[in-house]
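One protein chain is absent from this view; the other protein chains keep their places.
Moving on, here comes chain A:
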Amino acid sequence: MQNQEGLQADAEMASVTPIQATEVEDWANFRDDDIMQQQSAIRAVEAEKIPLVGDKEPLSSLAAEYQSGSPILLEKIKVLSEQFDAIRRTRGDGNCFFRSFMFSYLEHILESQDREEVNRITGNVENCRKTLQSLGYADFTFEDFFALFLEQLESVLQGNEASISHDELMQRSRDQSISDYVVMFFRFVTSGEIRKRSEFFEPFILGLTNTTVEQFCKSSVEPMGEESDHVHITAVSDALGVPIRVVYLDRSSCDTGGVSVNHHDFIPAISDAPSGTSGGSETKPFINLLYRPGHYDILYPK
């Protein structure tokens, strides 16, 4: 009986195998190269729609987007426009949080010329470098990215040979290679901070993805194009000591019927927050980001 079954199975295999073989061949035609090429073609189409970092637009352009959309959102945009007067969009390529953060920070330094802040963050960048080294990262994997960020930071400070204008900052932020290097710098910083304080981050990561801290950093922080979540924002804000305000534009409404816009301030856990805020007074973030489910843009307060 068993033998018979065996034979039957063999016979089935015999008749099935050739078909499978061609199926496999067909699949084999979809080489990884082809798939990756297609992905980059999709990205290219996306790239034509919006630059990595867009122009500053009045907040009314946001309202225009939802013209025939949810009334709650339109109400909320109205509330938003009481506090903010402009928005700068970033490309939705999975790096939008880090890119928004990059531009917003460098633009702030360019406009404020706050050397004290530059010195402060430079110190923190050095600490991040040490963190990565102590975690066992080879220097050559991250040094280029660190160097490029520090170079950008240096160049937005005026008064030296390498100083750049706002237009130049815009251009560099839209230059894929410079922009991506800085994004990758932030990813290194974020990953290093999460790994260094893995006990603190572990419960959040477990809640988010049910993976280990190590695995999370490898699969959701370090690869380009992986979207950012609270965990990333908390880590990068803590590591660099830069407070970040995220304003949420979604359909949620409060019980009372009135419409309000929620925001969350990420205040660095480490106490060396930007200068001028000593004495434990509430730090007001100078980085304002607009979050719509799945995407971050930059907001400009009035």
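General remarks:
Please note the rule applied: a contact is a pair of C-beta atoms (placed from the backbone, for glycine too) under 8 Å apart; a residue touches a chain by one contact, two chains touch by 3 or more; residues count from 1.
One rule holds in what follows: contacts and distances are computed from a predicted model.
Going by its UniProt record, the hidden chain of the complex is named "E2 ubiquitin-conjugating enzyme" among "Lysosomal dipeptide transporter MFSD1", "Trafficking protein particle complex subunit", "EF-hand domain-containing protein" or "E2 ubiquitin-conjugating enzyme".
Considering A:137, A:204, A:248 or A:300, the position touching the chain not shown turns out to be A:137 (whole complex). The missing chain, though absent from the display, is touched by one residue of A:98, A:146 or A:188; that residue is A:188. Residues 10, 13-14, 17, 20-21, 23-25, 27-28, 31-33, 35-36, 137-138, 140-142, 144-145, 180, 184, 187-188, 191, 218-219, 222-225 of chain A touch the missing chain (whole complex, contact as defined above).
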